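Other chains of the complex are left out, but the ones given are in their true place.
In this document, chain identifiers A and B correspond to the written order of the chains, with residue numbering beginning at 1 in each.
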Amino acid sequence: MTAATTVVRVKQKQIAQLIAKGKRLDGRGLTDYREIKIEQGIIERAEGSAKVLLGKTEVMVGVKIETGEPFPDTPNEGVLTVNAELVPLASPTFEPGPPDENSIELARVVDRGIRESKAIDLEKLCITPGKKVFVIFVDIYVLNHDGNLIDASALAAMTALLNTKMFNYEVENGEVKIKPGYTPLPVRRHPVAVTFAKINDRLVVDPWLEEEQIMDARLTITTDDDGNICAVQKGGSGCFTPKQVFEAVQIAKEKAAEIRKKLGW
Amino acid sequence: MSQKTEKLIDKKGLRIDGRKPDELRPIKIEVGVLSNADGSAYIEQGKNKILAAVYGPKELHPKHLALPDRMVLRCRYHMAPFSVQERKSPAPSRREIELSKVIREAIEPAVFVEYYPRTAVDIFIEVLQADGSTRCTSITAASLALADAGIPMRDLVAACSAGKVEDMIVLDLNDVEDKVGTADVPVAYMPNLGVITLLQMDGILTSEEFEKAVNLAIEGCMKIYAMQREALKAKYVSVKEVEE
């Protein structure tokens, strides 16, 4: 946000000029993702967990399950709660304190992808209709910010949900009794978010931090297993032509399919 | 969006409030309604009742937040406690914080921010009554309030939603359609430049449906844009689409 030094400006110019030629400073093609590394089940205290490395961007997600009350308008459904923290360890631009607009937007975009694709069968998380349901807390924890937090967070959230184990239980007089063993969370869809940056009027997939710093605008398209769109979010103080948007949709479908295939989803 | 059993499209293909699929709700616009603000606009779109005010350009405190080469554009989208069915707490919700951000980013592309370096411009939006697609109605109003304040702009920003209701792509979702429909696609558009400045979606759409919805929303934006320009001239305009 502060004035960039001359060295930085030169590099930014170079990044933008390369993209105009269809190239990127780190050697990737315009629609290439950085290397994706995934670890899962690493937080034993959590019911589910995952760490995603997207290049140097590093995001951890922990899933905790508690019991609570359903929303009045969905008495037969469990509750999904997505929260994101941009902890100050992850970037010199993050500050301690309550969630700001960036962490709230991140959480809500990831949330919409999961919620709108109906990735989790929330009806299976109802204990006593209207009274008691399971509440799924998905906590996104950004550990290192090198760009494209949305895609990394969405991947980590789905990976963590996929390895989430719920304890078995039975209901006795309205009280939940824990029984031995675990069952996986009822996950039935695999939404994948694909984010574009517009730089020099070109779209690039999976922008890293230095690309984000010079991008005009950002566009995230989340699609489900059937290639349907389930969430879209434009960000940044720029704009897109309708043509660019529709082009992005097609690329997003392809990239999401690739990722789903790679991860065996 | 949860599916419920209400019937949202009748046999004639008309919507719950009698509109045709591509019909806007009645719109009233008034510009320059507040005496204290540097610019202001009031808009009714269906039962949406929204006020937008602009203050600035002005000094920024603390000073180290000022930018040497441009103005800082700030935006606060806020709902009155009585604007919705259940009283809303006055403290800003996560939703209001996200919408403040995306509205600001929908308007910023239209503003010549470099004309007033080291200053701030504040956009304050108050939703007095909410009836679906409030973020679009807010952008339409905020854009007029900026023009009323004399902030130099590339173009007005007009905004309108489209969505899917019972297998039909429809324009300008109202509260019930927003809550019970299949998908909602709010769009903000600058007609002169032909660019989209806000785009969100939630629900489920095929890419063909999505394209159709975006294009329909842009058509809606064009109609609203015409009203905006009219309102700036007349300071007041009221339009209800008539059967053609």
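Convention: contacts are C-beta pairs under 8 Å (C-beta built on N, C-alpha and C of every residue); 3 or more make two chains touch, one makes a residue touch a chain.
Computed from a predicted structure; not experimentally measured.
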For validation, list the number of copies of each labeled chain in the whole complex. A x3, B x3
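What we mean here is this: only the chains that are shown with their structure count from here on.
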Intercentroid distance (Cα basis), subunit B paired with subunit A, Å: 26
Interface with subunit A, subunit B side, in the complex: residues 1-2, 68, 94-95, 97-98, 100-102, 104-105, 108-109, 185, 190, 193-207, 210-211, 214-215, 218
Subunit B-facing residues of subunit A, complex: 3, 73-74, 99-102, 104-105, 107-108, 112, 115-117, 217, 219, 224, 227-242, 245-246, 249-250, 253
